[in-house]
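Before I ask anything, here is the structure I am working with.
Here the complex is missing a single protein chain, while all its other protein chains stay put.
== subunit A ==
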Amino acid sequence: MERDARVCVMGEDVGHYGGSYKVTKDLANKYGDLRVLDTPIAENSFTGMAIGAAMTGLRPIVEGMNMGFLLLAFNQISNNCGMLHYTSGGQFTIPVVIRGPGGVGRQLGAEHSQRLESYFQSIPGIQMVACSTPYNAKGLMKAAIRSENPVILFEHVLLYNLKERIPDEEYVLNLEEAEMVRPGEHITILTYSRMRYHVMQAAKTLVNKGYDPEVIDIRSLKPFDLHTIGNSVKKTHRVLIVEECMRTGGIGASLTAAINEYFHDYLDAPVVCLSSQDVPTPYAGTLEEWTVVQPTQIVTAVEQLCR
């Protein structure tokens, strides 16, 4: 925001309140009420407003207070965010960033626990990234803001408290690249967002049992980094996808299809995808735990794949 005066933020409670998860804390004091705009509760309209502002020269960042609320903005995200550059014959660019907290939290109930990446992935013309660490959150955010394409940046409700030492110097990550978390030889585990932590927890157990998993945080949900993923598959010949999306139509489903299409010859076993159950996330803690993938399931899946 300091570097480019055209960058602005719009969303519910982003200004005086500092954001529902304090992502925009104090920015309104620094940059004023117009650059950090508290909007009324009208997702479709203020997302469309951000798009109109982007078409006329600004670079807005739209916050969905919870990503789930952006279901109300689907009209604007699909038709105008994704497609307007094309239908205008390339005349107008839409350099917006749409971001917010999503994913399954701690007993937040079904509607506040949604994974919108599965619904948005078919929209042509948008890019989707998911951050998972303070380091990649900053780098991907900067990249998303500077991109001329509309980018949806998925944050996770349970990851805001992570602490990490990050460089003082400016750095910008590549929107289209995946992140090698842990190199290995036996199996490729592809994951993103919060499930990265369940995978790493499972990895500790697996290492103790003598396995050597390669863990990749795909980060770019659309498009997939087929280079990093492909090189891994060619090395390990076994793929496990661990995601928080529901089984049907999630990122894992698309990733499975892509790997089968491009790297079928390199697979020694079918791609296994661990997803959340196709269930509205229940409120009860025990039920909620059983809807998402837990580290023990990951360990079991790896053991079975590597048999």
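Convention: a contact is a pair of C-beta atoms (placed from the backbone, for glycine too) under 8 Å apart; a residue touches a chain by one contact, two chains touch by 3 or more; residues count from 1.
Quick note on the criterion: contacts and distances are computed from a predicted model.
A.B. asks: Which of the following names does UniProt give to the chain that is not shown: "Cytochrome c oxidase subunit 4", "Nucleosome assembly protein 1-like 4", "Pyruvate dehydrogenase E1 component subunit alpha" or "Mitotic spindle organizing protein 1"?
C.D. replies: Result for the unshown chain: "Pyruvate dehydrogenase E1 component subunit alpha".
A.B. asks: Determine which one of A:9, A:54 or A:173 touches the chain that has been left out.
C.D. replies: Only one of A:9, A:54 or A:173 touches the chain omitted from view, namely A:54.
A.B. asks: For the chain that's not shown, point to the residue among A:29, A:87, A:260 or A:304 touching it.
C.D. replies: Only one of A:29, A:87, A:260 or A:304 touches the chain omitted from view, namely A:87.
A.B. asks: Return the single residue from A:109, A:183 or A:223 that touches the missing chain.
C.D. replies: Among A:109, A:183 or A:223, only A:223 touches the chain that is not shown.
A.B. asks: Counting contacts across the full complex, list the positions on subunit A that touch the omitted chain.
C.D. replies: 5-6, 8, 32, 34-35, 39-40, 42, 44-58, 75-76, 79-80, 84-95, 124-125, 127, 147-149, 175-177, 220, 222-228, 230, 262-263
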